[in-house]
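One protein chain is absent from this view; the other protein chains keep their places.
First chain written, first letter: the chains are A, B and C, and each begins at residue 1.
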Amino acid sequence: MRTRQISVSKAIVEALTEEMQRDESIFIIGEDLVSHGGIFNQFKGLPALFKDRIIDTPISETSIVGCGVGAALTGMRPIVDMHFADFVTTAMDEIVNQMAKIRYMFGGQAKVPMVLWAPDGGGISAAAQHSQSLESWFVHTPGLKVVVPSDPADVKGLLKAAIRDDDPVMFFQHKKLFGKRGAVPEEEYVIPLGKAAVKRKGKDITIITYSRMTSVCLEAGRRLADIGIEAEVIDLRTLKPLDFPAIAESVQKTCCAMVVHEACLTGGFGGEIAACIGEELFDYLAAPVMRIGAKDVPMPFSPVMENFVLPQVEDVCACAEKIMKRKRK
Amino acid sequence: MRTRQISVSKAIVEALTEEMQRDESIFIIGEDLVSHGGIFNQFKGLPALFKDRIIDTPISETSIVGCGVGAALTGMRPIVDMHFADFVTTAMDEIVNQMAKIRYMFGGQAKVPMVLWAPDGGGISAAAQHSQSLESWFVHTPGLKVVVPSDPADVKGLLKAAIRDDDPVMFFQHKKLFGKRGAVPEEEYVIPLGKAAVKRKGKDITIITYSRMTSVCLEAGRRLADIGIEAEVIDLRTLKPLDFPAIAESVQKTCCAMVVHEACLTGGFGGEIAACIGEELFDYLAAPVMRIGAKDVPMPFSPVMENFVLPQVEDVCACAEKIMKRKRK
Amino acid sequence: MHSSADSNAPIISISASRKKAILKKMIQIRQFEERAGELFHQKLIPGFIHLSIGQEASTVGSCASLRPDDYIISTHRGHAHILAKGADPKYMFAELLGKKTGYCKGKGGSMHIADFSLGILGANGVVGGGFPIMVGAGMSIKLRKTDQVGMVFFGDGASNRGTFHEAANMAAVFKLPIIFVCENNNYASTSHAKVMVAGGSIAARAKAYDMPGYTVDGSNVLDVLEVVQRAVDLARSGGGPSIVETATYRYRGHFEGDRQEYRTIQEINAHRMHRDPIARFEKLLVAYNTINLDYIVKIWHETAEDIEKAIHFGMESPLPAPEDALKGLFVNS
Partner (left out) sequence: MHSSADSNAPIISISASRKKAILKKMIQIRQFEERAGELFHQKLIPGFIHLSIGQEASTVGSCASLRPDDYIISTHRGHAHILAKGADPKYMFAELLGKKTGYCKGKGGSMHIADFSLGILGANGVVGGGFPIMVGAGMSIKLRKTDQVGMVFFGDGASNRGTFHEAANMAAVFKLPIIFVCENNNYASTSHAKVMVAGGSIAARAKAYDMPGYTVDGSNVLDVLEVVQRAVDLARSGGGPSIVETATYRYRGHFEGDRQEYRTIQEINAHRMHRDPIARFEKLLVAYNTINLDYIVKIWHETAEDIEKAIHFGMESPLPAPEDALKGLFVNS
């Protein structure tokens, strides 16, 4: 398979271009898409290619999301740009009570093929209202699929799958990853939703993660290898559907696990995974399943504090070592 | 301590009356409070007692919650009635990005002493948009306290504590509990936030629960006793702050645990508790920590399906028996 | 732009058969609602229901201007809208009764009935929840370049939700083919529109978005049709959205069981006696010799029979299996 090194931003544009060329019912709607190509330049070049299908709106997020729902119900395949993931808060009724529930509560009469595309995460000194990782709310909302990619190849393949999916998909794109480069296949491909990827092989401990924390965990994996710990790093890629078999396979081998995410610890998706492992793999576990997440505060502005709040490579290493000590006992 | 048997509704009215008499800065704002005494008659009699301090609003939930925030910041102690907990979705920015974060992000300059009072839960054939249990979103939102009471005495004592608290409190009142009666002390009392209650003593298995599921678990406890299983039922009462020491004390004794809530299973608060138990009490556990929650679908309307989706006494018993079998192995 | 139909104008020039169909639809709705109320009080319908009795002219007059392929979005008080757009009462009763044969297989109930094959994009339990969705249907029409229109029903209370403002502005900005029909029945649950809607007029708010706003007597079905038709024609011809506010009244409580401490029986009776939309229309049609009294009796009778058949269908239908609850969440499930 021939690949090239491209950035996440480029991968997004490629995925969108290919899909929009393939299917005329796809359109993108949100704020500042046309002149800016999106607030993170993530849609750069698309407005020129798909003139009427990239739509700038007033600042009316509630209606923008609702607009996606209504268009999806009547034959279109909208991609709704949320500007910042934090602004899902202004459209939760539309996401949770309409987009997620319409198909079910109307007895399966309708489908809602739409993608809600939301740049999330911290690390850019954007403070409390522009830095959140809110995926666990949506995992807890039946009717939604949740995608949390970590590198250019996954972004491209998963975005294409999300667009083709007939159900509503929350696509959380970490905003620190736009510039991240990686190998992306030249030919067309789609990555099915619900398939995790083992991004590092290892026999000692399973590290389960997703989104930006994948690179943090991979770096931790390298450092742990230096001290003789071979960590297996699983990038979940989608949280719903969840690839629990991939987790189980690894934990049955390593007999211990930890979960790492950027969302704040308490009530985060790590609890769900740790609970599932505890329930399903109890007899395999040689040590407690540990979790790492951001500290339980709103994101502070000043970088010294923000770095302290966000999980770091050192935190992952320290936790893995602690687990390994327990395991070896 | 002298008590009387009163309903949850009566307990609410008593708590509010006592607190509003004590503190003039308390007011209640929401829809249909004055003529109806609240949509569930939960504020019955109050409008006559506190004329200008029970305020009917237009249907503008976003502004109603924001109104609470602004009033709390400027010297008042608002109680905001959400009508149905499902409608928090129309005010998530106000709850999550403002109410929860204002104190922190402004460096501690302000306090936000307000109660967001929200009747939640299913079981009344109110279908997908009027039956949700959304507490886990707010447990995952740093800056909020979360109260989930289960009987009249707790409702009264916790509501008083929530009103006196200087931080924002989400108070989820299960709507099937309004008519529930129980012994309530005659003299004044307050139940501090963050204290769980052991509602049934037992040595065999710890059942951790809250809100309406407490009575379901207590009934399960009685039935389990008939077959020789002594379950300890812990009613968490508040999820944030969480009384983990109470959980630990019980699990150290019983060596096994299960969590029961009405919110849908995946991503629910049960995962958090199971994960914490796994992390902190690994060496005590003789069986996996299991979770019971509603099935992962929106609430269906028809009672046969709704009952199937909601956790029942039988489900709790079956799960407890399964755990006990594992434990005895 | 803020005008009202001239009620001294001659009877709107539509065919006698259309007029008869309109009358029949109003009667069907009235009977559907009365029987639904009875079934509810007999505890055969679970949950809660909101009835539209008294508001028939507003709803039927509005929907009479629509084509089968046009869209509507309804509210918590939705039975009338859905019937007016052509839904079959038997699947509706089955749904209200929580049966497997209902429009939503028993998953929706009173507040969540839809028939996508008839352009009924659903009732909505969230007040004001329909506005943004209708923006999407309008955008879809625009992108697909059809000449459909969308009509979103809402109450006086709903007009105070932020979604109204966002949707009205977006509809105007994109010139979407949307008709905002506010059925102002004076009350949002217990609160009076005069108190809760600053300025008192929802139609007048159209001006803020530079679109036409109309107020019309919602107890006169032909007035409603005439005004709404104007808005529909504008939308269909690419002229963008309008707001129509119908002055109407509900005879029943906000929901069945409502104690209604916020109004007097006298007030309700005055409406019933002097402004009943069905009685008014019947009188008009008789006066113009379009129909006679026998015909009226016949329609009430026929419609009642149909309603009973529909109830029978619902009552006899099977309940869903408990496990049906797990089906239909995703497209492949």
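For this structure, a couple of remarks:
Convention: contacts are C-beta pairs under 8 Å (C-beta built on N, C-alpha and C of every residue); 3 or more make two chains touch, one makes a residue touch a chain.
Predicted model only: the values in this text are computed from it and were never measured.
Although it is not drawn, the missing chain touches A, B, C when the whole complex is taken into account.
The hidden chain makes contact, of the residues B:L33, B:L46, B:I79 or B:M105, with B:M105. Listed for chain B, the residues touching the missing chain in the whole complex are 27, 29, 52-53, 55, 57-58, 60, 62-76, 78, 93-94, 97-98, 102-111, 142-143, 145, 166-167. Across the interface with the omitted chain, chain C contributes residues 160-166, 168-169, 172-173, 195-200, 204-205, 207-211. By the touch definition given at the top, chain A reaches the unshown chain through residues 31-32, 34-36, 39, 56-63, 86-87, 89-90, 124-130, 295-298, 300-309.
In this section, only the chains that are shown with their structure count from here on.
With centres defined by CA atoms alone, the chain at the far end from chain C is A. Between chain A and chain B the centroid-to-centroid distance comes to 30 Å (mean Cα coordinates, whole Å). A separation of 37 Å divides the Cα centre of chain B from that of chain C. Each of the following residues of chain B touches two or more other chains: 86-87, 89-90, 127-129, 296-298, 300-301. Counting partner chains per residue, chain C shows two or more touched chains at residues 104, 106-108, 112, 124-126, 129, 162, 329.
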